[in-house]
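In this view, the complex is presented without one of its protein chains, the others remaining in place.
And then chain A:
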Amino acid sequence: MTKPKTPASKAAEPTPAQLATLLVTVGRDRDVEAFEALFRFYAPKIRAFMALKTKDRQAAEELMQETMMAVWSKSAQFDPARGTVSAWVFTVARNIRIDAYRRKQPMFDPQDPAFVADDIPPADSEFEQAQEADLLRRALSTLPSEQQDVLKKAFFEDIPHSAIAQQMNLPLGTVKSRIRLAFAKLRTALEDRR
């Protein structure tokens, strides 16, 4: 079902490694030109992401602007060794959406003295992260569509797994097993590389 992209449209899209370089540059130099490239790539996606929940183009545009402003202000906190730019941008957008709906979702604090650090260091190069992003993207596209649907509903439509079951008229156990199967497969894809 995935249509092959034309080389021309593909060439316009920055690679995960290029995106990481751009965001690191923004964090270090407050470089507006580098940010514009990120903005052109992410802004339409974030607006579409926000529109899935708000169903209102104007509100979605506002939340997108807010997200991109947060990406700009927090850019120095992005650590390319810990994940991709897209994963990081997703978390920024998610937190803006949580605030917009006046919800609270507390987070752990890596500076906390009770925090238990990982004894295995994260992947140490941008190259490895880019590779991982690639693997994840490929593994995602091989998931059965029913598993992809559950993930999309959870991440984009802002629906908890119990409500997904209701909405799709499925037993809760079925939704749970789709989630487990999907992440088991994604994890295997990532572990195979190591």
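Remarks
Just so it is clear, a contact is a pair of C-beta atoms (placed from the backbone, for glycine too) under 8 Å apart; a residue touches a chain by one contact, two chains touch by 3 or more; residues count from 1.
As a convention for this text, contacts and distances are computed from a predicted model.
Comparing "ABC transporter ATP-binding protein", "Acetolactate synthase small subunit", "histidine kinase" or "Transcriptional regulator" against the UniProt entry of the hidden chain yields the protein name "Transcriptional regulator". Only one residue in the set A:Ala59, A:Leu151 or A:Met168 touches the chain that does not appear here, and it is A:Leu151. Against the chain not shown here, chain A presents residues 32, 36, 39-40, 42-49, 61, 64-65, 68-69, 72-74, 77, 82-91, 93-95, 97-98, 103-109, 111-120, 132-133, 136-137, 140, 151-152, 154-156, 158-161, 175-176, 179-180, 183, 186-187, 190.
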